[in-house]
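Note that this complex is displayed minus one protein chain, with the remaining chains in position.
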Amino acid sequence: MTVNAGTGMGKPFWLALAMAMALVAVGVLQSWNVALAILNLQLISAVMALGVNIQWGYGGLFNFGIMGFTALGGLAAVLVAMPPVPEAWAAGGGGMALAAVTMAGTAAAVWALHRLIKVKALRGPAVALVFVAGLALTRWFYGPSVAAIEAVDSSVTGFLGGLGLPIILSWLAGGVLAAAVAWVIGRITLGLQSDYLAIATLGISAALVAVLRNEDWLARGVKNVTTLPRPVPYEQDLHGQAWFIDLAGRVGMEPSLLSGIVVKALYALLFGVVLLVLFWLSHRALHSPWGRMMRAIRDNRDAAEAMGKDVTRRHLQVFVLGSAVVGIAGAMLVTLNGQFTPASYAPFRYTFLIWVMVIVGGSGNNGGAVLGGFLVWFLWVQAEVGGPWLITALTSGLQEDSPLRQHLLNVAPHTRQLLMGLILLVVLRLSPRGLLPEQSSKHSPGPQQIGTEPS
Amino acid sequence: MPDPFLIGETITCGYGDTTILHGCTISVEKGEIAVIVGPNGAGKSTAMKAVFGLLTLRGGSVRLGGRDISTLTPPDRVAAGMGFVPQTNNVFPSLTVRENLEMGAYLRPHDIEARIEQLAGLFPILQERSRQPAGELSGGQRQQVAVARAMMTQPKVLMLDEPTAGVSPILVQELFARIQEIAAAGIAVLIVEQNARQALSLADKGFVLVQGKNRFTGTGQDLLNDPDVRQSFLGG
Partner (left out) sequence: MKQPSHPRPSPVDSKVVGATAETNRPPRPWRPPWWMAVGVALGLVVLALVSREGGGVNLLNALVRFANFVVIPGISYGSQLALGALGVTLIYAVMRFSDFAHGDTMAFGAMGVILTTRVLQGMGISAGPLPTALLALPFGILGAITLALVFDRAVYRFYRRQRAAPVTFVIASIGALFVTNGLVRLIIGPGDQRFADGVRFIFRVQEFKEMTGLSEGLALRTTQVITLAVAVIVVLGLFLFLNRTSLGKAMRAYADNEDLALLSGINPERVALWTWIIAATLATIAGTLYGLDKSFKPFTYFQLLLPIFASAIVGGIGKPLGAIAGGFVVAFSEIAFTYPYRKILGYLGFETDSLVQLLSTDYKFAVSFIILVVVLIWRPRGIFQGRLV
C-alpha cells in the first residue's frame, strides 16, 4: 500500500491508533453509546472528506458546494425510502409534470434563441421575453399543483412521497442524484478558476438548499421528514425479545442500554463497509493511469493541455465522482438521523468543516482525508463538551450567578468554531501538506505550491 | 586599473538545477551605452537580471561605484541608483501616465514637476497623454512611459531589457536616439538587445555572450567590423 509506504509507515499507524485510543477513552469515561455515536459520524465525515479529496487532492478543484451535495444525498433518502402519497400524486402530479415540461421547453427555447438569433441587439430582449413568458407559463401549472399537493394531509404528508424502497438503496441513489446535479453544475462552472469556482459552487449549494427548504411538495421543506425507515432494527424491538434480554444479562448490561449500543454498532458496520469500499476504489483510481493523469493536470495544467489532454472533461469527471461520494455520505447521514431536516444544512458544518478535515488530514492522500475526517469530527464534537467544562473550570473563582460566568457558560459551546479555525491555521502553517502528506508525487496541490517558478 | 562604474564580475548563476551563466563579466561606465547581444538562450536577459539582483549569484560579484552590492535586493538597488525597465509589464496599466511617473518618484518625491518637465522634453508623449491610463497606449508609447518611469527614480545606471520588443521599426530609431540622449547626460546605460546590428551601431561597448560565457567584447564598431562576429551573429 502506497499509503503506508516509505517514511509514512509509522505515522499513519500511530495516528490511527491514537484516534482509536481516544474513542476507547470516550467509551470508558463518558459512555459507549457516545463513543459509537461519534464513530458513526466520523465514518460519514471520512466518506465526505474522501469525496472532497477526490476533487481537490486529485484534481485541484476548489468546490465549496459540499453542503449542496450532502443535502441532495439526504433528499435521495427521502425519495427512495418514503412511501408514495397517491392522493398527492392524484391531486397535483399531472400539473407538476406539465410544469416540468414547460420549464424544460423554456430552457430549450432560450438555448435555441441564443444560438439562432445572430443580431446581438435582438437577442437580449428576445431571450428575456421568452424567459419571462416561460416562467409565467410554468408557474401557471406549478402554482395550483403545489397548493393541491401540499393540501393533502399537510400535517403528515403534504408532499409527493417517495418510492417506498429499502433506505439502504438510497445510498446509491444519493450518489447518482449528486452526480447528475454535479454534472450540470460542472458544465456551467468548471471553466472558472480557483476563487471564482469556490464562490460559484458556494452560491449554487446555498441555492440548492434554499430549494429543498422551500419546496414543500418535494420533501416537506422545513416541516421535515421525520419518519424515515431504518436499515437496522429499532431498539424497542430488540429489548422486547427474550434472547436479547438473555444476552444483556450475560453481558451484564441493561437491555435498553445494550440495544442502543447494538443498533449503533450495526450502523457503524454498514458505514464502515461503505467507507472501505470507497477507500479501496479511490485508492485504485488514484494509482491508475487515470489518477496519474489527473495529478499531472493538477500540477501543470498548461503542460497537460499542450499534450492534448482534455482538461475540462477530466475536471468534469473528477467533479462528478467526488460529488457522488459526498452524495452517498449525505444519504448515509440522513439514514443515521432517521430524518431529513433541510434547515440544518449550513455551510459551516457541511462545507467548511469538511474542508478543514481534508486540509488537516492531508490533501491528495486518501488515508489523510479519512484520518482528517475522524480527527476533526472528534475534536468538533468533544469541543462542544469540552468548552463548557473548560469555562466552568476557568470561572470557578467567580460567583455562581455572576453575569460574566453565566454569559460564558451560555456561549461556551461556540469555542469549537474558534478551535477549528486555530487548528486549520496552525496545520496550514506548520505542516501545509497536512498530517499525512501526499507521497506518490513530488508535486503537491495548490496550497503547497509555495514560491515562484523559475522563469 | 580603476573599477568600471557598474560591473558584474565573473558572474555564475542560473535557475534551479541548471546553471546558465558561467563566469560572465559585464561592465559599463558613466555616460556610456553598453549592449549585451548574443544568440537565443545565450543568457543575455539572465545576465541583466543577475546584475539587477533578480537572481541569486552562485559566484562572482556586482559592484556599483566601487561598492559591493551583490547582497542587495532589487528595491535596495533601485535606492542605490539603479533604474530597471523590464521587457514586459513595465508600466502600471490602470494608472495614468502622470501617475506612472509619480510612482517612479515614490522614493524621492521632491521636484517631481521639474523632473517630469525635463523628461517631457525627451518624450513629449508624457505631457500629451498625461491623463490617459498607460494601459491604453500603443506599444511604443508605453515603452517611452516605462523608460521615463525608470528615469524618475533618478538612476545613475539605466538598465533596459529588450526595449525595442513590440515597438514599430520607425519608432525604434527614435527610441535609440532618446537613449543616447540619456547616456549623454552622464548616465550609464546597459541594454539587452535582440536587434544586434542596430544596437551595436550606437553602443560604446558590446558584449557578445554565447552559452553563458563572454565570447567577444569590444567597442560597438569593432564588433560590427569583426569578421567572426559578423559571420556568426550578424548574418554575414
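For reference, chains read A and B in written order, and residue numbers begin at 1 within each chain.
Note that in this section contacts are C-beta pairs under 8 Å (C-beta built on N, C-alpha and C of every residue); 3 or more make two chains touch, one makes a residue touch a chain.
None of the values given here were measured: they were computed from a predicted structure.
**Student:** With respect to the chain omitted from the figure, which of B:V91, B:M151 or B:L209 is a touching residue?
**Tutor:** Candidates B:V91, B:M151 or B:L209; residue touching the omitted chain: B:V91.
**Student:** Contacts of chain A with the missing chain: which residues?
**Tutor:** Here the touching residues of chain A are 62, 121, 124-125, 135, 143, 188-189, 191-196, 198-200, 202-204, 206-207, 210-211, 213-214, 347-348, 352, 355-356, 359, 407-408, 410-411, 414-422, 424-425, 428-429, 432, 446-447, 449-453, 455.
**Student:** Can you list, in ascending order, the chain B residues touching the missing chain?
**Tutor:** Within chain B, the residues that touch the unshown chain are 45, 49, 53-56, 71-76, 78-79, 84, 86-95, 99, 102-104, 106-107, 109, 133, 135-136, 149, 153, 161.
Just so it is clear, only the chains that are shown with their structure count from here on.
**Student:** On a C-alpha centroid basis, what's the spacing between chain A and chain B, in Å?
**Tutor:** The separation of the two C-alpha centroids amounts to 56 Å.
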